[in-house]
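Structure first, commentary second.
Every protein chain of the complex appears in place save one, which is left out.
Should a chain be cited, it is by its letter among A and B, assigned in written order, with residues numbered from 1 in that chain.
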Amino acid sequence: MHTCKVPPLPKLRLYRINTGSCNGCDVELAATEAITRFGLDRLGLSFTADPTQADLVLITGPLTVSSREKVLAEYAEVPDPKITVLIGVCPISGGAFRDSYAVVAPLDEFVPVDLNIPGCPPRPQAIVAGIAKAVQLWRGGEHPPVSPGPEEGSLTENLRGRMRYRAEACVGCRICQHVCAGGAIRFDEEEAGLGFTLWHNSCLFCGMCSHYCPTGALAPTREWDLAHRQAEKYRQVEKGVVPRIPCSACGVPMLPVVPELMKKGYRALSAETARLQTLCSECRQVRSLEGVKRCTT
Amino acid sequence: MHDVEATVARVLEGVLGAQRGEPAWRRDAKGGMSGWYRLGNPEEIPMVARALAGLEARLSMVSAYLVPSPQNAIGREIAYHFDLDGSTLTLTLELPLEGARVPSLTQVYRNADWQEREFRELYDIEVLGHPNPGRLFVDRSLEPALFERLIPYSTFINGANGERLWREVQAAQEEVAP
């Protein structure tokens, strides 16, 4: 009998490139490196300051015009094969800085990307979970990733993770789109009704949309592990359609008035408010005026 | 509180004469003072700055801008903001849209250096007598006076990147739902 000894996996080296970030992802990377309980070490990883020694490249920030040349030269120093990981929404989509004269993001136009870790910034646990997936890619998927350490001391009740949309509560007022600094929200007139799309790779996780949403149709979830393969980049969406219904009086197609809004307007729901809900704004006005007449006579 | 109003009035009168009037002072919700004063011509700014330096005023910031809006410029101004022990005095200087030039304050305030280099690369304003008038933040590959020249250019590129990304998002959705 002999004991089967698995040789330890060689340590992988991580190299960081900042392409012009707000330093959020970089400071969190520094914390991820310094705090052992986040578990980078358990994944068999260590950071290197020498690009020629690296296996994985972690990139932060929206690529700026001024940093482009240096960044691309630095990236080229990392020998192939390598796994490229983008951290935070800035390198993935340009984040809040897209469309500036000084920014040339997204980064995948310049280098081949393997994995995206969205967030603004992603928490260390999300960074480690994402890097674990990158390690899996590097090792050909044979070795399942080690799960990141426990949530020691973390309270995640209020965590601003992936946004969730409920079409049944949406009135189509578009205030969410108006206040979104990331340009992450779109409304489209579709055959079935009003289409809503939120692209998580452009989302800044600031919660302005849910703060100003009058009916609670948008709310942050606690889902924070959003890392995905590059091929999935444009599929990271939250979608919904607010269907049009015909007005119960005149038949014109309209967006339904959701109970949340009726509650705001009328404080309590009743049979009367339920009838009003199925009316278009003009018929509702007519109905309300009749009500006023009844009251005053 | 009234000290700063009186002191500034005295200094301005000393430099510019009595007939020019006093700054308009405002108190914010917490009683913080901000004074607003319009200068007559670019030569006045180093004169007033020198007098303010004598009061140990600190040059806090310089804001250049187009009025009323960058989309439809009808004028150009520079606002020099000074800190006087917690109160802020803003001296506003009107400049022409074409051929705007101002004297450098670097002889009076060492920290005017970056402020002047910055508005010089973002706006069509020449700074006279600056010791090192090169680019500061803006890459050399970009056109100078970005806040002005970019306007027509930006209507072309604005949102172009975002639009392209949204088309990709849309295409990916169509793939998912055949």
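Rule of thumb we're sticking to: a residue touches a chain if its C-beta (ideal position, glycine included) is under 8 Å from a C-beta of that chain, and two chains touch if they have at least 3 such contacts.
Assume contacts and distances are computed from a predicted model.
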The chain dropped from view, which UniProt name applies: "MoaD/ThiS family protein", "Fe-S cluster assembly protein SufB", "ABC transporter permease subunit" or "Carbon monoxide-induced hydrogenase"?
-> "Carbon monoxide-induced hydrogenase"
Selected from A:56, A:103, A:128 or A:237 as touching the chain missing from the view | A:103
For subunit A, enumerate the residues touching the unshown chain of the complex.
-> 18, 20-24, 26-28, 30-31, 34-35, 49, 61-62, 64-67, 70, 95-97, 99-103, 120-121, 123-124, 153-160, 178-182, 204-208, 211-212, 220
Provide the residue numbers of subunit B that touch the chain removed from this figure.
-> 28-30, 32-34, 36, 56, 58-61, 63, 65-70, 79, 81, 83, 85-88, 90, 109-111, 113-115, 122, 135-139, 146-147, 150, 154, 158
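Keep in mind that, in the parts below, only the chains that are shown with their structure count from here on.
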If you average the Cα atoms of subunit A and of subunit B to get two centres, how far apart are those centres in Å?
-> 36
Which residues of subunit A touch subunit B in the complex?
-> 64-66, 93-94, 98-99, 101-102, 105-106, 183, 186, 197, 199, 202, 233-235, 237, 239
Per the touch rule, the subunit B residues reaching subunit A in their complex are 138-139, 141-142, 146, 150, 153-154, 157-162, 165-166, 168-173, 176
